[in-house]
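Here's the structure, in structure tokens; my notes come after.
One protein chain omitted, others in place.
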Amino acid sequence: MKRIMLCTLIENRTIAEDTLLMVLKADPVALADFEPGVFVNVRIMDSDSPLLRRPISVHETDIEKGMLKLIYKVVGEGTRKLSEKKTGEIVDIFGPLGTGFPIQSDAKSVILIGGGVGIPPLYELGKRLAEKGVTVTTVLGARNSEGLFCLEEFGTLGRVVTATEDGSHGVKGFVTDAIKAEDIDFDCLYACGPKPMLKAIDIEYRGKKEGYLSFEERMACGIGACYGCMTKTKDGLKRVCKDGPVFSLGEAVYE
Amino acid sequence: MKRIMLCTLIENRTIAEDTLLMVLKADPVALADFEPGVFVNVRIMDSDSPLLRRPISVHETDIEKGMLKLIYKVVGEGTRKLSEKKTGEIVDIFGPLGTGFPIQSDAKSVILIGGGVGIPPLYELGKRLAEKGVTVTTVLGARNSEGLFCLEEFGTLGRVVTATEDGSHGVKGFVTDAIKAEDIDFDCLYACGPKPMLKAIDIEYRGKKEGYLSFEERMACGIGACYGCMTKTKDGLKRVCKDGPVFSLGEAVYE
Amino acid sequence: MSSEMLKVDLPGLSLKNPVMPASGCFGFGKEFAELYDLNILGSIMVKAVTRDLREGNQMPRLAETPSGMLNAIGLQNPGIDGVEEEMKWLERYDIPIISNVAGYTEDEYAYVAERISKVRNVGALEINISCPNVKKGGITFGTDPDVAYSLTKRIKEVTGKPIYMKLSPNVTDIAAMARAVESGGADGITMINTLVGMRLDLATGRPVLANGTGGLSGPAVKPVAVRMVYEVYKAVKIPIIGMGGIRNAEDVLEFLYAGASAVAVGTANFVNPFVCRDIIEELPGVLRKYGFSSVKDAVGYSHRLGGR
Partner (left out) sequence: MSSEMLKVDLPGLSLKNPVMPASGCFGFGKEFAELYDLNILGSIMVKAVTRDLREGNQMPRLAETPSGMLNAIGLQNPGIDGVEEEMKWLERYDIPIISNVAGYTEDEYAYVAERISKVRNVGALEINISCPNVKKGGITFGTDPDVAYSLTKRIKEVTGKPIYMKLSPNVTDIAAMARAVESGGADGITMINTLVGMRLDLATGRPVLANGTGGLSGPAVKPVAVRMVYEVYKAVKIPIIGMGGIRNAEDVLEFLYAGASAVAVGTANFVNPFVCRDIIEELPGVLRKYGFSSVKDAVGYSHRLGGR
């Protein structure tokens, strides 16, 4: 059920260049509804400006401990203000929002492909897949080694391969290059990252593999009511916040 | 010199109903310029809303310790947000602003008359007068006993008399009633409080006594440039923020 | 008690309370129905409907501004056929719906108005003559009094339901617009739609919105909205549903004072998805605090005071 959760901030710590991990105390009952790949809409502060909530993917939910983890990059005013929040402060969270990653029951090996701030939502997914005995390979990409994070965390799920544009970590090139270079085998793929990355993956694997891509778009309501966050699909316009953010390979239509 | 001071908040504590004492760490060099009766313009937060600074009188400056003390009442959004600030936060202060209370060298006995949030600016004044050997009597008024504060502090300067509208503390009635009831003798008066109080004092004592009244008006610039905070005087319109907030008895023209 | 004090009767609209979501900010209700029971609302102003399905503008359609936002949705909607379906779904709620009608020509407005009027749970039509985000038509209807007058008249001829004309704030003389639609036969006025605004992306040099300009809404516009409601209240006799930046019960009271008989809440639904429910809960207390025993008593209050 979508609800407003007033969460106490437990930790808000830099884990990579301009990238922070925010750990929030949350009601375990509410967390039980969080599927992998969903996002929350975060109120920046109790003020008229910045006005809109910011959509941030859920990195991990820990129902036993009642903890919700977000990883975000400081890119503008809202995320900068988020980064200034201190332990003990209350953060107003609205969620869970969106349709997350479907967990395939028959895939034996999956590949998680994350680029930049597309990395976080893959972790909860990988955790659940690994728990089910699925072989999980993670491919993380960034411009350079400073943009990579969570390598150890994903390492607990299986093999981790990296790609950087400047070659400072792992394969030099894009995640798609790394997948080929490392000859990774998989039944199903899950990806989240910048649109050009998703497009490249989509074009490469649509029709050939099963797979799911998580998109981003500017949002206002986050629940499908304002038509602000549409994306073109072969079945017409769809709402990234409600019908997505996750769409199947081959669904999206690129300009 | 008027300057922006980024002060660390040391204490922000409720001292009476909806009334807080804020203690800030400030540069002693800057504090040396603060005359009694001046005010500062406080930035509420680093955000576009609330936009304007809030004028708050200086309650006390402690140059040795490098401390600036403000006392404020929570009346709206700005003061509410101020009241939520925690120890260690940085508060953006602009000041000192305005023309404060002149310290009469020849007055032997003075009376300080404070109503509600008009009480704070009188303390630094009283302190300096008492240091000079002047006999200081303080008359504090409020609607009821909950609205009174700083009685002990003013008690260190001399006699303290109170007046409450409901009679719950001291004389029942207004400060002007208390002055008469207690037959207080003085050479010079200093008053700060709601306009009706100032008007009553002005009408009672203008032409008879020497005295100074501190006024309030809505402000934007706080330095005399926007003409937003005018008040009528017998010499035409004057700026409360620059020519005031303190005016002599008989100067103000009331509607 | 408090249920009586909130009741408002307007042409075609017998409202439990004066609070409703504004058009375009609440879709056709389905998404918010997952959050709370829509039956608590006075009404719902549903998303604009045009004759045919419209895809609207390109992305990005949204941008944030200080205490506000820009949108350029561009009237995306499933067309009149699709909207009739959405209305059926809304029949499960015991509230009159206000249907927002848009078009590019007088004929299109008239066609859509006539058809949507036949939908049972539509209590009234809101004629959107002020959408700033469509490239032709639309906006001119809302800025020229003569054109607005003639459109109002035309629509009155084809519908039996009361019509509320939605005024654009992007005009020199809002009172003249209000008088024009009143003489055209409008049963009420809703106002304000969004102010035309723009943001430029410093990195690309291009407008942040694909459409170039967009409509400014949210708390930033409230003082403009209150001023315009105040002016229009003095200019016409028909009731006003006021909107523009409302985000709490105090804001509602300010609009009532200015002359609104009811209010709509738009952008605030994005900030606090429960805002309409919260306002309805808090309104009786706020009315009492300021000495009013009913919403009706507060309508136009500022105009009944003497002096300045």
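Per-chain numbering from 1; labels A, B and C assigned in written order.
Methods note: a contact is a pair of C-beta atoms (placed from the backbone, for glycine too) under 8 Å apart; a residue touches a chain by one contact, two chains touch by 3 or more.
Quick caveat, the model's predicted, so the values are computed rather than measured.
**Student:** Mind giving the shown chains that are in contact with the missing chain?
**Tutor:** A, B, C
**Student:** Where the complex has a chain not shown, which of C:5, C:53, C:147 or C:224 is the residue touching it?
**Tutor:** Missing-chain contact among the listed residues: C:224.
**Student:** Touching the hidden chain in the complete assembly: which of B:74, B:90 or B:220 does that?
**Tutor:** Residue touching the absent chain, from the options given: B:220.
**Student:** Among C:50, C:143 or C:159, exactly one should touch the missing chain; which is it?
**Tutor:** Result: among the candidates, C:143 touches the missing chain.
**Student:** Considering the complete complex, identify which of B:51, B:74 or B:130 is in touch with the unshown chain.
**Tutor:** Residue touching the chain left out of view: B:51.
**Student:** Name every residue on chain A in touch with the hidden partner chain.
**Tutor:** 48-49
**Student:** What does the interface between chain B and the hidden chain look like in terms of residue numbers?
**Tutor:** These residues of chain B touch the chain that is not shown: 1-2, 4, 43, 48-53, 94, 217-231, 236-237, 242.
**Student:** Could you please point out the chain C residues that touch the chain left off the display?
**Tutor:** So the residues of chain C touching the missing chain come out as 58, 65-68, 70, 143, 170-173, 195-200, 202-207, 210, 212-214, 216, 218-224, 226-227, 230, 245, 250, 253-254, 257-258, 290, 301-302, 305, 307-308.
The rule is simple: only the chains that are shown with their structure count from here on.
**Student:** For which pair of chains is the number of C-beta contacts greatest?
**Tutor:** A-C
**Student:** Calculate how many whole Å lie between the centre of chain A and the centre of chain B, each centre taken as the average of the chain's C-alpha atoms.
**Tutor:** Spacing between the chain centres: roughly 54 Å.
**Student:** Using the average of all C-alpha atoms in each chain as its centre, how far is it in Å between chain A and chain C?
**Tutor:** Here the centre of chain C sits 36 Å away from the centre of chain A.
**Student:** Among the residues of chain A, which ones contact at least 2 other chains?
**Tutor:** 48-50, in rising order.
**Student:** So which bits of chain C are touching at least two other chains?
**Tutor:** Residues 66-67, 219.
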